[in-house]
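Below: one structure in structure tokens.
As you look at this complex, bear in mind that one protein chain is not there, while each of the others sits in place.
The letters A, B and C name the chains in turn, as written, and every chain counts its residues from 1.
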Amino acid sequence: MSETPKLVLFQCQWCLFAPADQEWVDTQLPENIHLAKVPCTGRINPLYLLNAVQSGADGVMVSGCLPEQCHFKTGNIAARRQLEEFSDYLNHIGYEQDRIRFLWLDLQDRGVIQKELAAFEAQITALGPAHNLATRVAETVGGANA
Amino acid sequence: MPDIDALKAEAKRILSEGMVDMVIGFKAGDTPLHPQPAFFKTPDEVDQLVYNALCQNNLATYLTRFPKNQKIGMVVRGCESRSVNALVFEGQHPKDGLYLIGVPCEGIIDWRKIVEQTGEEVFSIFEQSNNTVLVESKSGFFTLEKETLLHESCSRCIHPNPISANVVIGELLPEGDPALAREKVAAFASLSMEERHAWFRQEAERCIRCYACREACPMCYCEECFVDHITPRWTESGTTPAGMQGWHIVRAFHQTGRCTSCGACERACPMDIKMTYLTEKLNEDMRRKYNFEVGLDATTPPPFSTVTLDDKSRFVI
Amino acid sequence: MVDAARQPLIEVKTFTEVEKVEGYVGNFVVTLREKTKYVRADRCNGCGACTKACPVEIPNYFEMNLAPRKAAYIPMSQAVPLIYNIDMDACIHCYKCVEACGALEAIDFSMEDKLVEQEIGAIVVATGFSHFDPTPMTEYGYGRFPNVITAMEMERLNNSAGPTNGALIRPSDGKSPKQIAIINCVGSRDKRYNPSCSNFCCMYAIKNALLLKQMHPDTEISIYYIDIRTPSKGYEEFYDRARESGIRFIQGRPSEITEDPDTHQLFISSEDITLGKVIEREYDMVMLNQAAIPQPDQNHMSSVLNVAQSPGGWFMEYHPKLRPIDSPTDGIFFAGACQGPKDIPASVAQGSAAASRASRILHSDSWQIEPTVAVVWPDRCVSAKGQACGICARACPYGAIDYTKGLAAEVITAKCHGCGACVGECPHDSITQLHYTDAQVLAQIRTLLAVEPEKKILAFRCQWCSYGGADLAGTSHFEYSANERGLRVMCSARMDADLIYEAYRLGAGAILYSGCHPQDCHYITGQVVGAKRAARLEKIFERMQMSPGRFRVEWISAAEGDKYARVINEMQASLDAIPEDVLKAEIERLRPEMAKKLTKLDEIPGVAQALVQVDFIVNEMVGKEKVA
Partner (left out) sequence: MSGFTDSNALSERVKAIPGGDMLMMCYSCGTCTSKCMIQTKLESSYNPRRLIREAVFNMDDAAFADKTIWLCTACDLCYPACPQKIHISGVINAVKALAVESGKKTPYQVAKVDELTCVACGLCVKICPYEAISLVEKRVAFRGTIPVASVDQGKCMACGMCTAACRSTSIRLAEDYNDAELIDTLLSWLGTERVSS
């Protein structure tokens, strides 16, 4: 595994109000971060997280809207219940809960996601690579960023 | 122990009066120590009905296998009655199409523990009134403490009495202490991350993907399980570490807010995988965070089906 | 102000509060609280040594808190009198100022507020307006984003005598902004805060934009607006000039201001209505053009002066078109924005008008009032007979009735405006109102209900609102039932319960009790008195089991002709819904009950006589032998 941690960002497509931030996420995301855009955090099936974790993601970030700002009324708070429990549960069997982070963005936030991602990356770098549940066999050809 | 004659009489009554089309219960199995589920359709067949501490299946599992318009009578213990409630909530059988004959349950004996303690082939067992079990084996009779033979889930059972049963046969038992389940989860959680993971890996490694746990679980009634799904292939389907771990992680997670801690999955497992330390963690979380226990009635939705703004969550800013 | 202070006949009393206003037009007694400055005006020479010595620094309110000031200070450079002032809330009592003042001994910490009573002929209220604080509008981030400032702050920033000596800088980093946005209608035309338009902000935004553009030609200025309102002479031309000079006007109310937390740059997201597209633009600085709102102590002043407030809290004029300068209380006039948002020309005009209105009082020996005043029959007043009553005094919105137990109530005619609230309320019929005496009104009722009374809808209309509404319904040709019979009194407060009972006794089919909307009342609180009585009557009639729809209470403004017509038509419909025989039986059933409530009606002076005359006339005209 390379030095820089591999992070997966599940992004609710509405949480970034500022077009500039959205553009940054869409085009200038660092190479070690994979973006998976979903219509709402409520859309995120825990199986997504499982797949990311089992395939060797060192950290998973979910960015969504603040409670009461959800584009789909209750998607984010439903996601909060299910995904928080899932991350607690993964922690129970060997995937640190610090490796899964929810980022709730206020509509008025701007330029926050870049910093939060950097802070998250630093936090994951300090934790080191996640190996406990990374059980999917690495493919020999292709590799990262394929 | 409930009066087996009263149980039979009630089963016969509801069959003969036409209140139900069928009674699900147990009958003696082909091998000793293994009573098997039975489906009695006539009053005469009810004579075969048995009920003892070795009846280890969760009968609610069979509820989903019969048409919804069929009237079903069922012998239920605490956990089974809760499973039935959960299934009624999920619309798997109408409430008025059910007749539940409740029996307070003193716990299910794990036949593996008998074998373990006697160390030899066992022919039969007799429950005695002083909380001991008389075991007949190859070399004679043993008296064992019942307490030591109980299945792990049963030793921590919170609701031994059937809930929302039409009739209860036998005397109600005192409710269990939720602290026991809490302590077990806490004890596991106090281990280090590496120890917890090592334990999980060790358990999952033995899995042979027979899906006996799935078959034994009353809540696993999906037409197509997520592991059988092809696009996308949610988790590896073979006995690779990823596949085995993924299966156990998600199987348990799918029972969040639905599992009654009956332990049927664990008893069904041919590889003796201790699956309940996963489900109990989730059940404990539901109790702690949302004050929710499944199956106490057939109308309260599980936490994942409800949303509220005022969750206390570490994710909230 | 400095100019005014120099006039020999003008006495300027600053730092003084009005505590109490008593008396009436031409004869007010005003109690003033002259607040102490802790500096003797006769000794202070304005040298400023105290300010230099003072160690306390607090935000300067006059500079919109953008600059500091000392606890010993001059509020502003045009202050009258130009002497120093110790801010006791901020003072730490170090007495360094006293030391600095030295032999002059102008600073005296033992001074106290003085209460002064003064005889005043007329009062002009010019208390001005206040600004809406945009902090609650979180979407604009005022208070959180340093570069979002209010119009008043911009005013100080851009002022050569201001905290920056006129240098335009942005608060976050002191750099001069190149992109400035002005957002209009912040808190105004907004039902969540102030639904009304603040009148002058459009022009104010353009003025500020032009000023900025002239002083800093390289700045780009955008004005976000919903509508630009330039209604006066020369205003549209001014707007033209602004567009010509390159100021961008963007139609669309911004929904959100966001800030880059590192650079403190601001981003405004708004729909450009003309394009139909959402655009986001970047700015260095944003100015919020706040709503004008009434002064925070406007409610208090309104009770001190006994003048009403219109919806929104501004002082209410006597009549919006005919007497826009006068308050409902004679001898008190309004000037400027205390009466509603106004720009400078309008305020000056109103100030001049108010001064001349006031001088008419000062120059005359007598004062004409409307003739509809209330009069007491002292011999009928129970107070004169020793009973405790005082109902009339409590009902009077103007405090025009002197009530002392044991003496007959007395109307101070100069203060009376003729609403008739006392007349309506007096349970002993001891007060009447000239031109609307009980005899006169009863005579009208009797006439209107002379023929087929059960088919009639008798409408009591207040002179100012519902009468105007009925009038408008007529002139607008809104059709309503021809069975309506209108009857005018000055105010819903005058609609005496006796009049209603008598009308029902005479067999009226239905009665409408109508007046102004609450707060619109021409007589400050007259409508409140009327509304309370109406509620009482509704309950009484309900207890009598009167058919629903026969008594109706509606508040109808002079602009609601359509409502008037609708109400009457609805009443006709509900009257039609009652079968004729049932209605007649009900009238007969209730007649004795109504009569019972009216036993003393004949004793009211003039009533019996008037009714005899009416009966005679009616009999002559319709050939009826007997009325009721």
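One rule holds in what follows: contacts are C-beta pairs under 8 Å (C-beta built on N, C-alpha and C of every residue); 3 or more make two chains touch, one makes a residue touch a chain.
Since the model is a prediction, treat every value here as computed from it, not as a measurement.
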Subject >> Among shown chains, those touching the left-out chain >> reply: A, B, C
**OP:** Just name the one of C:14, C:65, C:255 or C:519 that touches the chain not displayed here.
**Re:** C:255
**OP:** Would you indicate which residue among B:96, B:171 or B:223 is in contact with the undisplayed chain?
**Re:** B:223
Original post:
Quick one: which of C:52, C:277, C:300 or C:360 touches the chain that's been left out?
Top reply: C:277
Original post:
Residue-wise, where is subunit A in contact with the chain that is not depicted?
Top reply: 6, 8, 13-14, 17, 19, 22, 34, 36, 38-40, 42-46, 48, 51-52, 55-57, 69-75, 78-79, 82, 107, 136-139, 142-146
Subject >> Touching residues on subunit B - with respect to the absent chain >> reply: 89-92, 221-226, 229-234, 236-238, 240, 242-243, 254, 301, 304-307
Original post:
For subunit C, which residues touch the unseen chain?
Top reply: 139, 185, 189-192, 226-227, 251-256, 269-273, 276-278, 280, 478, 562
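FYI, only the chains that are shown with their structure count from here on.
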Subject >> Whole-Å gap separating subunit B and subunit C, where each centre is the average of the chain's CA atoms >> reply: 74
Subject >> Gap in Å, rounded to a whole number, between the CA centres of subunit C and subunit A >> reply: 57
Original post:
Of all residues in subunit B, which touch subunit A in the complex?
Top reply: 188-189, 193-194, 196-197, 200-201, 226, 234-236, 240-242, 245-246, 249-250, 252-253, 256, 278, 281-282, 285, 289, 303-304, 307-309, 311, 313-317
**OP:** Spell out the part of subunit C that touches subunit A in their complex, as residue ranges.
**Re:** 138-139, 141, 256-262, 267, 269, 280
Original post:
What residues on subunit A touch subunit B, complex-wise?
Top reply: 46-47, 50-51, 54, 66-68, 74, 77-78, 80-86, 88-94, 96, 102, 104, 132-133, 135-137
